[in-house]
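Only one protein chain is missing; all other protein chains are in place.
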Amino acid sequence: MSATQERLAPPRAAGGYGPEPLLEIIPSPRPRGLVKFITSTDHKQIGLNYMVTAFAAFLVAGIMAELMRTQLIVPDNHFLVADTYNQLVTMHGTIMLFVFGGPFAFGLANYIVPLQIGAPDMAFPRFNNLSYWLYLGGFVVMMFGFLTNNGAADFGWFGYAPLTEAIHSPGPGADMWVVGIALTGFSGIFTAVNVITTVFTLRAPGMVMFRMPIFTWNQLVTMFLVLLAFPVLTAAMALLWCDRHLTTHFYAPSGGGQPILWQNLFWFFGHPEVYILALPYFGVVTEVISTMSKKPVFGYKGMVAATLSIGGLSMGVWAHHMYTTGAVLLPFFAALSLLIAVPTGIKFFNWIGTMWQGVITLSTSMLFCLGFLGLFLLGGITGVMLAEPPLDFQLHDTYFVIAHFHYVMIGATAFGAFAAIYYWFPKFTGRMLDERIGRISFAIIFIGVNLTFFPQHDLGLRGMQRRIFTYSSFEGWNFLNLLSSIGAYLIGIGTLFTVINLIMSVRQGRIAGDNPWDGQTLEWATSSPPPEHNFELLPPIRSERPLWDANHPDQLTEVGH
Amino acid sequence: MRFEYKLMMGAGVFLATICIIYGFWSQEATGTVLLLFGCAAYVLVAVYLLMQWRRRQGVDRPEDRMDAEQSDGAGEVGFFPAASIWPAAIGIGGIFAGVALIYGTWYWVIAGVFIFGGVIGFTVEGEAREE
Partner (left out) sequence: MSLIASAPLPATHWGGPSGITTFAPEINRVWWVTYLFAIPIGLIVIGLITWAVIRWHRRGPDDNRRPRQFQYHIPLEAAYTIIPLVVVAVLFGFMYGVENNIIHVKKNPDVKITVQGFQWGWRFTYPNGHQEVGSVAAEPSIEDVQNLPILRMPEHETVQFTLQSDDVNHSFYVPEFLFKRDLIQRVHNVVDVNVTTTGNYIGECTQLCGTYHAFMRFRLLVMTKSAYNTWYRSTKPNSITCAGGGNC
């Protein structure tokens, strides 16, 4: 059951830019249905597996959020008891980050990166399949915690020791959290190895590194970060497991351990993690804005440099999550954290430059990108505020931080994922999503996000702490919490519109064709969905937008490469 | 391979720089060790890529040449099996290994069966392609 791909040397087509055919010599039997789901090593199938599972996880964690916001809609509410609330808050965060945000991006990487670089598949197809099973297994294991007596993990998604020690968090729910995260972590590491090897070794002829699309660059840098960060997380989790089961004392103070060791290890992973969750979606946004504006990416080299800077700097700022512990070198982390705003700003201006003097199609994916720009701008500004210790001493662990990270996470991760769905769904399925339903979905979600999280800035300034299951009526937090919860329900409704859109369009959407958006990169140079080894024909690659060059030879990039 | 090597080495050098500044300024053990290991990880990969580059004696692969034609990539690209049950087998083993960490040692037996069987099947499948 092997397949190799041979590239023959046919006669050159007349006229310069004609594509040259590739031939598949050894066809292989194609499994269908459930067998295909389990055994296929095709990067496109595995990518879809990841994305569908991740989106389902997004809905599950979203429902958890709706329950939490219902508990907080009025003071002294008794909709949920404290324990249940703490489990929901922990699992909501854990699932959104470890099961939705990262894996959805890994799924996109799986599907799109080989196509964008002209490769027939990922470098290690069977290993890729294994990655998916470890991920799915991790998700299922951590959810099983809800069925145990002591419930699922309830100590917050960053699980500070000593709260996570066996005496403070007895029961298998916490262990399921540890194991679930370890499994999804291994899945991520294996995916990173796969993607990096694919990008380094399987590019099509002429696809030099500086001609790769920005999406592929962003995924590459993301995978560098995964390689650095996830092993540290796994090590931290292993030490925690030992403390819980083997009477070691890595974090337990009673035996000489250091609780703050957990925080250092965790955040050394945790900060690159949030860039792992953002960078791929920056890549999505770059692709969509460029295609929808009919322009090349403005400042391509600057974008690559900015992405590399963000990746590098993100490895040095971890303790800005620990300013209030009294145990970190404040100026070092403050300086680097402020510095990371600079390459992010460069990216913003490059996105604007891409739109500038373009012809902008306001498709749903473009609307989600515009939404991303607005949300991430505000989230980035509040991030600069939090990077400054004198302000962070006031704001840390309050709702201000919750507002900040939801603005950046929903802006980048969620809106990026929605933009990716609306942009690449035609490529995945061969059918278009309904644009009208998409616009309605965007509008409701955008209003909902702002209604939910903008008031939370003020709640934080007023002193409302994080992770409290209820609050008293005289604190002055009532009205803002009410607004916030109403907004949360709106987000749910808006998401439902997209879910309906997806279900309808898979069977009944308008047929898309190869390139419905006049896209510029190679994934649009093949059928929708692509054939088994991706390309029948590949155009010559002379820039980072080979398909645009082939389709519009009269409109190549000015002052080109 | 040269640019890829420079990319990884750049990451390693950057981490080394931060490690030195942080180590001397903060005198804090955890962060310094983590940055050091991070640097070592990237340098390890960079050295491997450098060896690959040297082995090619500096001849560019088609994907590193600005003027390459698609026909330059002619020939076998790699081994891309269309479907395989073995990753799922190993995956189930991995999941049971995780469950063993939660519920007890005897789950290692089940995990072991799946992992060993899966790895053997995986390897045999890879050899089968030689035919």
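For clarity, chains are labelled A and B in written order, and residue numbers in each chain start from 1.
Here, a residue touches a chain if its C-beta (ideal position, glycine included) is under 8 Å from a C-beta of that chain, and two chains touch if they have at least 3 such contacts.
This is a predicted model, so every value here is computed, not measured.
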Visible chains in contact with the missing one: A
Contact partner of the left-out chain, one of A:Leu338, A:Leu482 or A:Leu537: A:Leu338
Contacting the left-out chain in the complete assembly, out of A:Val35, A:Ile63, A:Val140 or A:Ile381: A:Ile381
From A:Arg244, A:His271 or A:His457, residue that would touch the chain that is not displayed: A:His457
Contact residue for the chain not shown (choose from A:Pro231, A:Gly476 or A:Pro529): A:Gly476
Residue among A:Leu330, A:Ala419 or A:Ile445 that touches the chain left out of view: A:Leu330
Hidden partner interface residues of subunit A, rising order: 75-76, 82-83, 86, 154-156, 160, 162-163, 168, 253, 258-260, 293-300, 302, 324-327, 330-331, 334-335, 338-339, 341-342, 345-346, 348-350, 352-353, 355-362, 370, 373-374, 377-378, 381, 384-385, 388-391, 393-394, 396-398, 457-458, 460-463, 465-476, 480, 552, 555-560
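Rule of thumb we're sticking to: only the chains that are shown with their structure count from here on.
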Length of the line joining the C-alpha centres of subunit A and subunit B, rounded to whole Å: 21
Residue ranges of subunit A in contact with subunit B within the complex: 1-10, 19-20, 22, 28-31, 35-36, 38-42, 119-121, 123, 125-130, 132-134, 137-138, 140-141, 172, 175-176, 178-180, 182-183, 186, 200, 202-209, 224, 227-228, 231-232, 241, 245, 261, 264-265, 268, 308, 311-312, 315-316, 318-319, 328-329, 332, 336, 532-533, 538, 540-542, 561
Complex contact set, residues of subunit B against subunit A: 1, 3-4, 7, 10-11, 14-15, 18, 21-22, 25-26, 28, 30-31, 34-35, 38, 41-42, 49, 62-88, 90-92, 94-95, 98-99, 101-103, 122, 125, 128-129
